[in-house]
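Down below is the structure, laid out as structure tokens.
As you look at this complex, bear in mind that one protein chain is not there, while each of the others sits in place.
Naming follows writing order (A, B and C), and every chain is counted from residue 1.
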Amino acid sequence: MLDFLPQQLFLFDPLSLFFLFVIFIVCLPSAIYSFGYLKGEYSLGKIILSWFLLVIFVLSMAAVVTVGNVLIFLVAWEIMSLVSYFLVVFDTTHEKSIRAGAIYIIMTHIGTAFLVAAFLVMHKYAHSFDFMAIKNACLTMPAPTKDVVFLLLLVGFGTKAGIVPLHIWLPYAHPQAPSHISSIMSGVMIKTAIYGIIRFVIFLLGVNSSWWGVLILILAVISCLVGVIYALMEHDIKRLLAYHSVENIGIILLGVGLAMFFTSLGLSYLAVFSLIAGLYHLINHAIFKGLLFLCAGSVYKATGTRDIEKLGGLIKTMPYTAAYFLLGAMAISALPPLNGFVSEWLTLQAFFLGALNVTGGVKLFLGICAGLLALTSGLAAACFVKAFGITFLAQPRSHYAKEAKEVSLSMKAGMFLLSFLTVIFGLAAAVIMKLLVRVAGAAMGTDISKMSFSLNNFTLSPQVGKGIYLSVPLLALWLIVLGIAGFILYMLLGRKKTVIYKTWDCGYYKLGPRNEYTGTAFSKPFRIAFSFFLMPYRKTEKVRESFYHIKSFAYETHTTFVFKKYIYEPLIALVLKSAKFMRRIQPGSIHLYLAYIFSALLLLIIFMHKF
Amino acid sequence: MCWGLSQVFALFWEFSMQSIILFGVLVSTYLMVIAKRTPALIRSFRYQSFCLFLATVIIALREHELDLYVVAGLLFILKVVFIPQLLYRTIKKIKASEELGLFINPQLSLLWALGFTYLSWVFAVYLIGAHDAVQVIMLAIAFFVVLAGIFLMIFRMTALAQIIGLLVMENGIFLLASMVSGGMPFFVEIAIFFDVFVSVLIMGFFVYKINKFFTHIDVNKLSRLKG
Amino acid sequence: MIYFILGIPLLLAIACLLVKKQRLLGILNAIGYLAVLFLSAILLKQIALSGVTRLFLGFICLDTLSAFFIFVIAVVVFASALYSIGYIKKDIEKGIISEKKARIYYLLFNLFCCSMFFVPSVNNLGMLWVAIEMTTLISAFLVGFYNKKESVEAAWKYIIICSVGIIFALLGTILFSYAFSISGLSKSLNWSDMVPVAHILDKNILKIAFIFILVGYGTKAGLAPMHTWLPDAHSQAVAPISALLSGVLLKTAIYAILRFGIIIIKGVGFAYFAHLMILLGVISLIVSSGFILVQKDLKRLLAYSSIEHIGIISIGFGLGTPLACAGALLHVFNHAVTKSFMFFGAGNIVSFYRKHNMNAIKGVIKALPFTGIMMLLGVFALTGFPPFSIFISEMMIIVAAFTKGSYLVAAILLLFLAVIFGAFINHFGKMLFGNLPKGMTKTSEPLTGKLAFLFLGLLICITAVALVFIKGEWIWIVQKLFLV
Partner (left out) sequence: MKIILILLQLIFFIVVAPFLSGLITKIKNSLRMRKGQGVFQPYHNLIKLFSKGGVVSETASWIFKVTPFIVVSSTLTVALLVPVFILSSPLYRMGDFLAIIFIFALGRFFLALAALDTGSSFGGMGSSREMFISSLVEPALCLVVFSIFLQFGSTNISVFNGMHPVSVSSMVGAIALFLVAIAETSRIPVDNQETHLELTMVHEAMVLEYSGASLALIEIASYIKQMTWFFLIAQIIFPIAAPSSINLTGLFSWSLWYFARILIIVIAVALVEVSVAKMRLFRVADFLGFVFVLGVIASICAILGI
């Protein structure tokens, strides 16, 4: 029977606490940031409304990661979606945000439908909605049912997490929300889906066949590449970041998928290690993506545009924002000694160590996954060179960028907190690993007393006896020392006199912003190299004065969104078509209607015995 | 002896009467089905109602129940006198064409009607089994009248035709009720009569309105609301 | 108690003939129906404790089911009486209707309500039929209330289609009584007499009879494919009446179906009832979803969503586990409340923009902030989002479907609910948000309307919470109704 009043309302274990922590460390700075951000953007009433929604949003997320009963989870989940929808459509006057909100809420609701199905199948076996009861029931659940439930859960949570090809809502919804909300949505909300996968698949359901992990790995790799490639093509800075969320969710899922894979093989040590890698990247991504969205918000607030082609030179007018953005960009491109570097290194190590412990072709599979992960990080670096370089460096490309001012104190404070965390989570890796071990152990339900992934408080060492070490503090130290050494060299040997002069222009005397490389130009090599997937097309239009003299020449290049064009649009078209067809059965003729009734009656009577 | 004879005679008389009346109902219904103009329709409706009235009276004679007499009286007043009169007046008032507007012509309608007759026969047999012929006939005819009513409503265009169709269906049900279960409880019977009365009034009212707004009563042309 | 509930509307109707000022009438209405609401609540409590009660020489017979339906009707009727005050006033100010017409409106309103209150309280199935036919006849005027081509057409379709359906229902009723009489029992049409002896009645006749009943009352309830009158009537009726129509009128038909259904379950067995109900429910769900997707007219949209919800309800009863039935009953209440809530909103919007076409309606939140916000919440409530009440009842039904093992039904439910949700968000997103059309400005809304909104909104939210606690009782009531 349906129990609305659960025996076990909450479930506090290290996993929940970990996610609570993630929520906290992103939401606090964003809240601080919002003070400055909202001021002047909206009327006071709307500001208060937004804070009210923000509070509910945060609370619902906290509920999602702590409740111990499926129904309550569902309620919290839906409230979370609902509130975030309201926040996406917060600028009610923009057509775009309404559309984005619609796409978002519809996708997420479809996902929820799958979740409901999964939960209810679980409930059918457990006769209760409490996690623990379900956990016990899942022990006796037949394998095919488990597979079905897993797939349902994967689709359900995958929609929220934005795995390809369920990601389409993400680049619409995230940019449209106010920036501090985008940072929370992208930093935390999509992580609740990861929580769902860990909690329901690994913790409750229990991995029982190895193809689950493999499937997740494949999806994750695809998400990584697709996300980053689309990000490279993007020149709306917030959409760019949103696509990077897709990519990073992929990286996180690589860890999770590996964990599931190893669990099914019974390699509990590696499973824990991979899950740690995943969780570590999860919290890192929460931090730096939150930071980047806040910075993007500052840029938007200062300039009034999100199109990086119109920006440039902001590093001089808004030095703080530039510095924070740079930190975030370095972190997300996995550059030492920041946090992104550590977690990507861990994920790669998870692949490598895993490859040692499996046999045959699977080794190669893992190796190639690792290679593609490396490709992803390389592309991400390229993408953020573009994002930072075009936005902040060189000369302003438009009046938007010219009269930009540095943002207010509270916004700077918010950004500072997160950028500080990026550094800390890089340097204190070993310590954090020690904590994450507990989380992962609790999630997998394995005994972690004998597992250690670090030599001491400064040095990571994934597996004892392999002699694999990474000491981020030492690395940072030497980077700094040698940098200083270089500086000394420069000071000692070099002549001090440096001239400030124009950029070399090959004698072309008026070198201006129009000569600078644009984001589109920057990403051209990638667009061509990946044209098999992006299917770029260009529109050119010449206005000729005479045959020889061209007055103006317009050139624009676009990329095809494969999934949108070849999956979603045909589907929607089909549904609408059938609906329109159905509409014809009601042409307004009363005689026809009476005939319907009569024929319904006759049919029912004729087929009476079928019932 | 002679007492016995009289009994037998009475019985015979009753059944034959009943079958004659039922035959009348049948014929009048067929007349309706093939009617092309509204007055003809109303006239045959009047015949049908009258047959029903007779049938009720016979049952009343047999059962010696007061309320059945009352019912019969109401039936006569309403369906034989009042409603047809009302409908005639409506036709005159609205000056619409007396054409019923046939979707399918009388010959075809006749075929349909035959089909319906067979259908209702089968149905009746199915319902109470073939052992009691008289009952089956009654039931069959009752169902046939209902079917004829819905037939009229579906295949005749004007609003009036639909009203009559509805009344025909009601007649059929009345027949069914009085034959099958020896009539409804009295007050229900009364209520239903009242109901019929009111509904005919209201429908008449709306026929006026339709005529006023659309300048015709061809409800087939009422198709502004669709989808 | 019940006498008052049936009497007060009549008294108010008489008052409409005497009192000249429509404003006063409106207020009288509101007060009267508030009283009715309280009484019905008390009645529900009493009946739930005491069980079946016969009154007035068995003419009236109440059990928990009827008490519950009376309560539902009372709630919605009160709300729309409250709402009518402001709405009619606005219409008069706009010169759409005259003072005299307003009085007629109130007269019909009261008669309509009275007839609806009769439906669940009468014992005799024949009278039940008469009452339902009465509701049709009276509300036909209210549908054709604004003398326009569309409204007359809608009224005609409404009255004809419903009468035909209803006549089939009468046929079914007679067959029931026939089955009853040939089983050698004394002639009677009281369900309270029929239910105990249902098991000895002739199965074949019962089966056929129930099909007639289902088609007949199903027409009235708006089950596809007999639903065709519904969108026309709902879209053309006066806003408070649309609320009544889809809020409770459909439910009275459902009540009638249940009444016979109980007999069928006992007489023929559950499977027969279940299959029929689920079949019609699923058809309604699918058909309505199709129409909702491509709908352009606001009120028609809501009407189709009523069809959808009726479908869900009948699926719920069809599943027939105590949980499912409880869910279905709750859904009857939740849908009544939520849908009338939405229709009030639609009424305000339509009377502001003067058009039904959703493409022409933009920026409602800017124009009518209160209505806009309410509608925004209402959409999510209607499409089954927590924390609103419909979520819970739908959840109960779906859970029941899963636990019963009828996965196909559950899948269909989930799928089409998602589709319909998408359609709704799409339509309402465009309407509620965005900028106002040219030359329109923010306007104030009548207080009574707001009150009606708040009343229903409160119910929507409270029920959700209350259910968490009283669910056990629900199951118990349902068991008393169906399984004993």
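One rule holds for everything that comes next: a residue touches a chain if its C-beta (ideal position, glycine included) is under 8 Å from a C-beta of that chain, and two chains touch if they have at least 3 such contacts.
None of the values given here were measured: they were computed from a predicted structure.
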Contact set of the excluded chain (shown chains only): A
Per the touch definition above, residue among A:N136, A:S210, A:Q395 or A:S589 touching the missing chain: A:Q395
Hidden-chain contact residue, picked from the options A:L9, A:I48, A:I480 or A:L603: A:I480
Residue among A:S43, A:T140, A:S449 or A:T503 that touches the chain left out of view: A:T503
Among A:L9, A:I48 or A:I368, the residue in touch with the chain that has been omitted: A:I368
Residue numbers in chain A that touch the chain omitted from display: 312-313, 315-316, 326, 330, 333-336, 341, 344-345, 348-349, 352, 355-356, 360, 363-364, 367-368, 370-375, 377-379, 381-382, 384-386, 388-390, 393-395, 455, 459, 466-471, 474-475, 478-487, 489-490, 493-495, 497-505, 511, 513, 515-517, 521-526, 528-529
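As a working rule, only the chains that are shown with their structure count from here on.
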Separation of chain A from chain C, taking each centre as the mean of its C-alpha atoms, in whole Å: 45
Inter-chain centre distance, chain A versus chain B - centres from mean C-alpha coordinates, in Å: 72
Gap in Å, rounded to a whole number, between the CA centres of chain C and chain B: 33
Touching two or more other chains - residues of chain A: 583, 586, 590, 594, 605
Shared interface positions of chain B, touching two or more other chains: 150, 153, 162, 219, 222, 224-225, 227
Chain C-touching residues of chain B, taken from the complex the two chains share: 126-127, 146, 150, 153, 159, 162, 166, 169-170, 173, 176-177, 180-182, 184-185, 187-188, 191-192, 194-195, 198-199, 202-203, 206, 209-210, 213-214, 219, 222, 224-225, 227
Residues on chain A engaged by chain B in the complex (per definition of touch): 583, 586-591, 594-595, 598, 605
Chain C residues touching chain B - in the complex, by the definition given at the top: 124, 126-127, 129-130, 133-134, 137, 140-141, 144, 147-150, 152-157, 159-160, 163-164, 167, 170-171, 174-175, 177-178, 180-181, 187-189, 204-205, 208, 231-232, 235-236, 291, 294-296, 300
